[in-house]
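Rather than the whole complex, this shows some of its chains in their spots.
By written order: A, B and C. Residues from 1 in each chain.
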Amino acid sequence: MSLLLRGVRKAFNGVEVLHGVDLEARGGDVLAIVGANGAGKSTLIKILSGALPMSSGEILIDGQPADLRSPHDAHDRGIRTVYQELSLVPELSVTENLLMGNFPRRYGLIDWPAAHRKARELLERVGFGMIDPRARAGRLSVARQQMVEIAKALVSEPKVLILDEPSAVLAGSDLDALFALVRELQRRGVLVVYVSHRLVEVLDLATAIVVMKDGKVITTTEPARTSEAELIRLMAGRQLERIYPPRRPVPGEVRLRVDGLTRAGEFTGVSFELRAGEIVGLFGLVGSGRSELAACVFGAARPAEGSGAFRSPQDAIRHGVAMVTEDRAGSGLVLGMTVRDNIGLTTWRSTARGPLIDVRRQRRDTAGMIERLAIQPYGCASMPVVQLSGGNQQKAVLAKWLLVDPKVLILDEPTRGVDMATRVDIYRMVDTLARAGLAVLLISSDLTEVLGATDRVLVMNQGRLAGELRSEGTTEDQVLEKAIT
Amino acid sequence: SDEGSGGGSGGGKDAYTVGVANFLLSGPYFSGMDAAIAAQAKTKGNVKIVSTDAGGDAAKLAANVEDLLSKNVDAIIISGGPLESAPAALNAIKAAKKPAILVDRKFAVGEYTSWIGPDNEAIGKQDGEFLTKRLTGGGKVGIIKGGPADNSIGLARTNGFKSVLSSNSKFTLVEAPDFGNWGSDGGLTVMEGLLAKHPDLVAVFCENDAMCLGAQRAIADAGKTGQIVLAGVDGQAEALKAILDGTNYVVTGLNSPNVIGKLALDRTVEVLGGAQVEKDTVVPSPQITKDNAAQYLNS
Amino acid sequence: MTTLAVKVRGRDVTVEIAFTLLIVALVTVAATTSESFLTQTNLTNLLKQMVTTGLLAFGMLVVILTGGIDLSVGSVVAFAGIVTAGLVADLPIPVAMVVGIASGIAFGALNGVLVARFELAPFVVTLAALTTIRGLAFVYSEVPISPTDPGFLWLGSAMAGPIPLITIIMLAVFGVGGVFLARTPAGRSIIAIGGNAETVRLAGINVRRHIVLAYTISGFCAGLAGVILTSRVGIAQPSVGIAFELDAIAACVIGGASLAGGRGSAKGAFGGVLVLVLINNLLNLYGVQSFWQQVLKGLIIIAVILVQRTRRPRSVKGRA
């Protein structure tokens, strides 16, 4: 099995985003594609999956030109893809999402018991046996949904498996399960194309690394011949001295106090304080209840027992609290609206002049944020946000909340899908804001981030606060231990 | 249902329940009919009315008749409106051995006990004859139909009207291409369209008064009140008033739901009493002009 | 009202229970307050009265599941009916009926192609179809057609024991249709398309073909309903069937279908039909005055959906 791309170009509405990409890989490779947000990774992958037509260029499979007009064509050639955005049918069961189009049948009818059995076997075979095949997909956590997506791509034993940022929403043992799976597939001669912003795992897994920048492949290398720092420099086009800014917090007055917060089945007796000027991490395994806790504090979920939660998002915002949620497509963005409208959502009313939106101010504020967060591509303010790359969408969410000038900022997985250079920018910005008196709660499944970017870390374990650690001098193992036991 | 009801027809009882199956109540003519039947029943003292509305759905009419029969009514009056026939409903009534009295609409097929209604073609003729006499100079005459195309009541009226005028070479007839849907708003819109293409009309015939009242507005808006006269059908109160006031609304033919409804209830009671009755009764539709409008307006 | 979440073998049956209780309640009230309700005649009536709405509701459900809508069903009923009645003069009755149903299938397929192939909004496509097909019914015959052959009435009036034949046909459509939706790949694909068409496309399933299929099924149901209605009423009028689509859609939604697609079941739609027919029947049996009937019917529908609405879980994650 060999795959060869020659001169692949792609334009959207006359604007070219891929400028002639060449690639080569064969079965047994783990080909990692890295690059800044908007570099064109997902676009390239969609072309390879038959989901998007290319403008020009050639794809050769085993030396033969392959005309991939639809996902169906790609499937026929053994190419399966896990896209960056979750795309399960939420109303349907896990089984059905997994086997869509490949149901076991009896007398022409779907044999449901056999289907569930097949789904369970599949999940177990790929190491995700903890997922109940009968559960409704929409009810699963984002991480579990991602695992179902991966399992779905493996239903028919593909020759090529393409994973677009599969690890972005995974953590802990789920992540280990994914790595184990990739290695197993590699051993069996499958070509794995792996896109990720987590360079450490890329260096660990890949057999070859392709660096993309502005729609072109600028380097092809191997883990042994490169380093994290070099990759970042190649991607960003600049040298990054350090990832996390040094923190010397001087905690001020209490900005948020939560006391004995409880919601049945989700979290119990959670109490903590956030002070002006500090960045507090909240770590936990998937499903430990962090997101639910944050939503509850912010007033987005129905009130719980205990004190400190706001009544509604309005109430929270009025008190200077902002929250970046973890699901940008589901609750962070209005995908069909322009970037400007999305960023303006929180400030239309507060900055209105009389009954009208202050359009000039909106333009100015948006332009400022686009520049400050380097939201790509150029001129994106009036593009529908759905046309932005994943990482840039995430930045748009952040921009929306920074505009309200919050006193407390809750960030739920804010760097998910964000490239290294931009992450560094975000860390620096959060640091600057904290120095100016902002209190930050940073929810993250990324242990390095949760220790590197914060002053102290709260650890959640099955809905309870299991402890609090100073970030400085604490090791990842110490945090994990509290989260697991 | 009432005590005392039940049992077949005939054999004079002291109390009756009469079902009224309306095909479509939402028009002043049909709701007037329903009200007239109920009012007449009240004067009898021993007749209870159960009224249903099919909302313009033929199957629902059949269903309503079935519902009425399952309530064991003694007789059913069907106000069929634009419905051409309802064989299934009539069959069901027949199977239950109950009398079926039709008002206004005589069904083309199916068996019924008795029908009371107007002669629609005659009303149209009457209007046509009036206009021939009044407009001695002839001219272009517009026709506004209610629709839809399968409504034979309207068709009969228009045919009657046309049969008079088309034989007179002084007149040219123009039919509006779209329907007024039997309402004043529809009459207004259709008239506006007609006027845009034929500004030189001298008269307009509408298949009912409601549309004519709307058309009258359109004519007034166009400043042609002095040029165009109107002829309608039904004897709706507003039309009578307009005729009485000496406006350009000059004639209508009475097709009174009050008269028909009253007669229908009487007829039903007669049938239930075991009397032999006339099968079809045409209720006369006197011509109403400025001279006699007062008499009908107050009745 | 507290909602008791009941799960049977992992499936949430809360709504189904609430809904069944509602129908049982309606029937109990009816049976105890109106002596006519439980009579043989009335029950037969009920069975007959649900046929048209039932057939249309099933077809509508399939379309709604894809996230679409079919407003043209009332016009198709009229067209199929008048064509059948018109052909009876020249063709054997069963053949005429098949032609009527086939016309429904053809219109449905056309709707489907316009929606799927040309990616036009289902609402406008089928609204235009509503107008055009109604016009065509009048073009076919301006006047009502009443076949004289008594055999024509047979289908509409035959009884299988205490149950009207047409009711059995409708139940069969629900039965087969229910299996189609629950147990065949095509049926599941239709539901999945309503949930997320792009996912289904990426799974290598031909989305367009399934959408065309859905509208064709709706056309078939409407054609069948038209033929049955004509045979039942004994006369075909080109003006029949106005606003039929509204009751069909209402039945689906009362039965838990989401107009956004992807959610709904044959069982639910059937329950919705039952509720609507029961409401009509009850209002008639109580002799409620016509205009008050309308007022009450609307209020009862609101009450029904208030009772049976699901407590949709609110969550930050909630993508559903």
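In this text, a contact is a pair of C-beta atoms (placed from the backbone, for glycine too) under 8 Å apart; a residue touches a chain by one contact, two chains touch by 3 or more.
Worth saying up front: this structure is predicted, and the values here are computed from it rather than measured.
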Copies per chain type across the whole file come out as A x1, B x1, C x2
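Keep in mind that, in the parts below, only the chains that are shown with their structure count from here on.
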Chain-centre distance (mean CA atoms) for chain A and chain C, in whole Å, is 43
The distance between the C-alpha centres of chain B and chain C, rounded to whole Å, is 34
Chain C residues touching 2+ other chains are none
Contacts with two or more other chains occur in chain A at residues none
Chain B partner, complex, touching residues on chain C are 35-36, 39, 41-42, 44-45, 48-49, 52, 138, 141-144, 146, 153, 156-157, 229, 232-235, 237-244, 280-281, 284-285, 287, 289-291, 293
Chain C partner, complex, touching residues on chain B are 1, 22, 25, 34, 50-53, 55-60, 62-64, 66-72, 82-89, 91, 108-110, 148-152
Chain A residues touching chain C in their complex are 49, 51, 70-72, 75, 81, 83, 86-92, 96, 100-101, 103, 105, 108-110, 112, 132, 134-135, 138, 141-142, 291-292, 294-295, 300-302, 325-327, 329-331
